[in-house]
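For reference, the structure discussed in these notes is given below.
A protein chain is absent from this complex, but the other protein chains hold their places.
Letters A, B and C mark the chains as written, and numbering starts fresh at 1 in each.
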Amino acid sequence: MDFTIPAALEKMLAEMRNFVRAEVMPLEREFSARPFRDLLPTLQEKRARVRARGWWAPPLPRAIGGMGMPLTDFAHVSEELGRSPLGHFIFNCAAPDIGNMEVLLQHATPEQKEKYLLPLARGEIRSCFSMTEPDYPGSNPVWMGTTARKEGSDYVINGRKWYTSSADGAAFAVVMAVTNPDDPKPHRRASQIIVPTNTPGFNIVRNISVMGHAGDGWASHAEIVYDNCRVPQKNLLGAEGAGFVIAQDRLGPGRIHHCMRWIGICERAFELMCAHSASRQLAPGEVLAKKQSVQFWIAESRAEIDAARLMVLNAAFKMEREGAKAARIEISTIKWFVANVLDRVLDRAIQAHGGLGVTDDTPLAGWYRQERAARIYDGADEVHKTVVARQVLREYDVEI
Amino acid sequence: MDFTIPAALEKMLAEMRNFVRAEVMPLEREFSARPFRDLLPTLQEKRARVRARGWWAPPLPRAIGGMGMPLTDFAHVSEELGRSPLGHFIFNCAAPDIGNMEVLLQHATPEQKEKYLLPLARGEIRSCFSMTEPDYPGSNPVWMGTTARKEGSDYVINGRKWYTSSADGAAFAVVMAVTNPDDPKPHRRASQIIVPTNTPGFNIVRNISVMGHAGDGWASHAEIVYDNCRVPQKNLLGAEGAGFVIAQDRLGPGRIHHCMRWIGICERAFELMCAHSASRQLAPGEVLAKKQSVQFWIAESRAEIDAARLMVLNAAFKMEREGAKAARIEISTIKWFVANVLDRVLDRAIQAHGGLGVTDDTPLAGWYRQERAARIYDGADEVHKTVVARQVLREYDVEI
Amino acid sequence: MDFTIPAALEKMLAEMRNFVRAEVMPLEREFSARPFRDLLPTLQEKRARVRARGWWAPPLPRAIGGMGMPLTDFAHVSEELGRSPLGHFIFNCAAPDIGNMEVLLQHATPEQKEKYLLPLARGEIRSCFSMTEPDYPGSNPVWMGTTARKEGSDYVINGRKWYTSSADGAAFAVVMAVTNPDDPKPHRRASQIIVPTNTPGFNIVRNISVMGHAGDGWASHAEIVYDNCRVPQKNLLGAEGAGFVIAQDRLGPGRIHHCMRWIGICERAFELMCAHSASRQLAPGEVLAKKQSVQFWIAESRAEIDAARLMVLNAAFKMEREGAKAARIEISTIKWFVANVLDRVLDRAIQAHGGLGVTDDTPLAGWYRQERAARIYDGADEVHKTVVARQVLREYDVEI
Partner (left out) sequence: MDFTIPAALEKMLAEMRNFVRAEVMPLEREFSARPFRDLLPTLQEKRARVRARGWWAPPLPRAIGGMGMPLTDFAHVSEELGRSPLGHFIFNCAAPDIGNMEVLLQHATPEQKEKYLLPLARGEIRSCFSMTEPDYPGSNPVWMGTTARKEGSDYVINGRKWYTSSADGAAFAVVMAVTNPDDPKPHRRASQIIVPTNTPGFNIVRNISVMGHAGDGWASHAEIVYDNCRVPQKNLLGAEGAGFVIAQDRLGPGRIHHCMRWIGICERAFELMCAHSASRQLAPGEVLAKKQSVQFWIAESRAEIDAARLMVLNAAFKMEREGAKAARIEISTIKWFVANVLDRVLDRAIQAHGGLGVTDDTPLAGWYRQERAARIYDGADEVHKTVVARQVLREYDVEI
């Protein structure tokens, strides 16, 4: 076993950290206080700088403009970018685009790649992934109300989706819809279909108000009604009925990205907590850090963040070596484990800041609000714990 | 011992609950989505209905238009009103006005009462309480930067305050300021002074953005610079140097109000969790409530809420019988105990709602954001635990 | 509502507390280090003193030698006695005898009362309750392997039981056995039957080694094989098929007794923790109690114990006023709630004692071992949480 990060990677990570600190963090206050569209020109300028540094879209292949980074290396990068809510966006590796790009890479036709993948990879357009439905539980992905009926050479899509993140302003959506309702295997019934957002019948009902904000642009979550929304059948992504298989492909690396992003948040929150504790005076000359309760928050957070990082890196390593299926326990485990570490670390950091912690003068309150969903999306804690138990119990000849 | 609520009170509580459900809850969506000032005309109309029902300002004496309710009875009312974020406001018993009214009742001169208490009691004006400072820790209330220097017959106030809730639009502030910096006893150095908000030098710097919103009007928290702000010395509230003593008077009953309000929130969140679990289908015919994890959240929340209520009622009972000093352990205990129950109950209710839980389609996400501060304001968890331990350890002859 | 304990009861409780401290606690070291039988003569002598004080068997009717205490009063007594592991035994109100006496009072024939209840009430014999089976889960009480088959005028009992506490040396067992296997209602299939322990076929296989000790006498838990164990049918307790109904009768008050006993343990552990923290020096002149972590343990334990007590007293009050059925939520809640408070309070007290905490120089380590079972017996935490959720969810028209 070897826990060393290669020196070249270490060096690049340090440079990225500096870049994020110098170029990205100063935008945070504006990001939290104003519409996303107002910030967009500045973000495009930052993206140009990133590209100039040779850092663009790290996990994408060099052939389409990325850095061609393996998952285990990008994991570290994702942590660095995660220290600011804007890091991944500026490096063009933010959800949902990065997930769509990875899926298009694997499953798109040459024509689809040309039309959807390449402009995404260049950062010219944005996209969204339209899977979750308000009337059906996310915990049961094979139960879905949206259908895509064949008519002539088209699919006609009907249904209601929500939490289609970043749909506002996106050029296209990848939509999950039931195409084969009579397939005896429930997980073979749905397909993924590319739907340009200017297609008639693609109706954004609202940007959902989440934790106090409806947001806009990339920073939003849409509710969408598909009302006889008609696209050509060539917009099918991969095979018909392969919707869930493709969705699984998306989730593996996506989980590593997310988890390391959360760890980046944790590290930033940890630094803020330590710095505040070390400087805030409770009485003349007596700093907050003298309090044993704060010391314990520091020690517990340090331990939990380090544990979380090792878990994620180990999962990425196993996924890379043995494939996502072999790493199923590890991948499900990090989802809930890291999301809960994030929850606790943010909570402690806020408590250590006192009244300041709930203001928007630090990024803590924003993360507290926005990342509460980390324990819910992409499979709630409860779902993933059950997945792990199911895998474990199979070795004991029990099917749960 | 007798755990029965008198029948007449039970009846009134049921009527209030119906009123809150029918008249107050329908305003919540608008409250969360629009400026407070837009809602104000509707709120005034609701206040008129409350008054018509004979329910106005329950803890205030009848002589000034209240219901003259003892603390132990009002505790129950506060729970009912707490089920909606607007309940206390509509009944004219919301912080900070109710605290100011209670303090004015006890300590104001007849002239001060005429000018400040009575219009407040009638709901014609609003007020604020200006104590917390950004540069000094709330955990050490005797260490404060704001001063009130005597000049002629005036006090000249200088300093910076924040978390002066509801200052925006208030008619006056009760300001804590150091008037006797040389008093050997630190807790005898500050006084409370009434400052009309139109006094020159009373400068609201900003409504602080808290958990994503700066808010306005009653629903805001101001940062205020007192810049040679001059008021006549007759605006002193109570004795000079009695600032902390008066602040203590405020905190006792205030804690009961707050804690029972939080219990009201808990009960509403509990109902939402149960109702959602009972109706949300995970698969055709299989509701969420079948999941053992959800069942445990229900059982644990039921237990914790019931425990919290008994603790608060017991504290109110003891405070009423033996005074706030005798009930010091109980009063400090409920502050952190109930705030943490609130935290957990809201967290579980959100988790049970899944993606819906973090939207503003239910009041849960709003409470999650706004009530995170419950573990911080009026003494953080850590402060109150230390207070309790100090009291306990005195019986073991240790001073901590 | 009234949280006052009547003065006369307060006075008696104080006297009992003194008695327990002076007469009972000094026996603890011997109790933990030596066989129970060695201690028995001393215990009998203490019992005589209790009787002389007029305190014998508080919850039993005066007519049979008890104090005739209502449940809500005895709750307080149970707390006082619970401060020592020997308290209830010395006052002749320890499990399992007190449960058997309560059941015999309600359900026994005059002849059964004469033969079994009265000697028990006088403390001349001991008894046991034989319900739990090793091969069937306690969480499903209607699924049971032990049968009582009618032959002539007898029942012939066959089966294996364990956790028949205090069987070693008992005069008789009350045995749960299936008498009506074909009854369509599972909970009408079993009956309770009185079995003298000298009946042939009543075979104690072993005193189970529990947490390191098999124990003996009252302080033991037997595994018993009923091997064609034959008793006359007149030994049936109550109606045939009423086994579960009678068991339910036993559990209600039993839960109050247990929970208040646990609270007594908590209070003793709390005192030990405070006293040790107040005197143990970490450095010359600096006591352990100066540590914020210890202060928090004190505050948290104080809060949780007080919450637990209020919950139990409220449950007892409701049970007394409205019956056990109406108080089902409260009774199930206190079972798991108080058992978990006990767990945490003991854990903190041990941690505060450091190395001393795990020795048998204090009673803490003994409770830590023996009371781990509190979260398991009489319905594990998980069972009771489900019971509560079931009751709650019925109001939402869901049957779980």
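Just so it is clear, contacts are C-beta pairs under 8 Å (C-beta built on N, C-alpha and C of every residue); 3 or more make two chains touch, one makes a residue touch a chain.
Just so you know, these numbers come straight off a predicted model, no measurement behind them.
Touching the chain that is not shown, out of B:Q248, B:S293 or B:Q391: B:S293 (per the contact rule at the top). In the complete complex, the residue from C:T4, C:Q44 or C:T359 that touches the missing chain is C:T359. Which of A:A239, A:A283 or A:V398 touches the hidden chain is settled by the complete complex: it is A:V398.
Shown as candidates are C:R17, C:K113 or C:R372; the residue that touches the absent chain is C:R372.
By the touch rule set out above, chain A reaches the unshown chain at residues 1-5, 72, 274-275, 277-279, 287, 289-290, 292, 294-296, 298-300, 302-303, 306-308, 310-311, 313-314, 317-318, 329-330, 332-333, 336-337, 382, 384-390, 392-393, 395-398, 400. Residues of chain C in touch with the missing chain: 32-33, 132, 134, 137-140, 143, 162-163, 208-213, 280-284, 288, 291, 293, 350-351, 354-361, 365-366, 368-369, 372-373, 375-377, 380-382.
Where chain B meets the missing chain, the touching residues are 291-293, 296.
Operating definition for what follows: only the chains that are shown with their structure count from here on.
Each chain gets one centre point, the mean of its Cα atoms, and the points for chain B and chain C are 43 Å apart. Residue numbers of chain C whose C-beta contacts span two or more other chains: 292, 296.
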